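Reviewing the structure listed below.
What you see is the complex with one protein chain gone and the rest in place.
== chain A ==
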Amino acid sequence: MSRKLLDLWVGFFVALGLAAVLFLALKVGNLSAANFSDTYSLTAKFVNIGGLKVRAPVKSAGVVVGRVAEVRFDPETYEAVVSFTIDARYRFPKDTFALILTAGLLGEQYIGLDPGGDEKMLQNGDTIAKTQSAVVLEKLISQFMFNKASEGQSDK
């Protein structure tokens, strides 16, 4: 086989392989969407984060605006400290409310941001003051049972 033809087939093979990598990166993976080039980071303290994990999405009005970067436990206040990065294109007011929400009944947990009405905007490194913890199913059930039980007693 001549060297030219050999080069042609090898070139074809390498191009096909690189195309497969590109396909995996763009169509199968989330390289096109997940990488925010310019970000700033915020932190928020929660009493309970439930099943929130690093790299979980941060959404506002259902749109992904950032990702959770780090989850840490604060031994002083016994709270969870969550730091997350937000796309620099999006600015949120100082009194923004951070909640831990669940996608679907058993889906993964994410941070929801409800913007407030403050004139000043959150800056890089700021801490969100108002937060709401994750809903823990066991607590919800026990609350419900407790309410039911007390209802039963008052009926008597």
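Definition applied: a contact is a pair of C-beta atoms (placed from the backbone, for glycine too) under 8 Å apart; a residue touches a chain by one contact, two chains touch by 3 or more; residues count from 1.
Simple rule for what comes next: contacts and distances are computed from a predicted model.
Asker: Report the protein name recorded by UniProt for the chain absent from the figure; options are "Intermembrane phospholipid transport system permease protein MlaE", "Extracellular solute-binding protein", "Cytochrome bc1 complex cytochrome b subunit" or "Sarcosine oxidase subunit alpha".
Answerer: Going by UniProt, the chain not displayed is called "Intermembrane phospholipid transport system permease protein MlaE".
Asker: Suppose we count only contacts with the excluded chain; which residues of chain A make the list?
Answerer: Against the left-out chain, chain A lists 3, 6-7, 9-10, 12-14, 16-18, 20-21, 23-25, 27-31, 33-34, 55.
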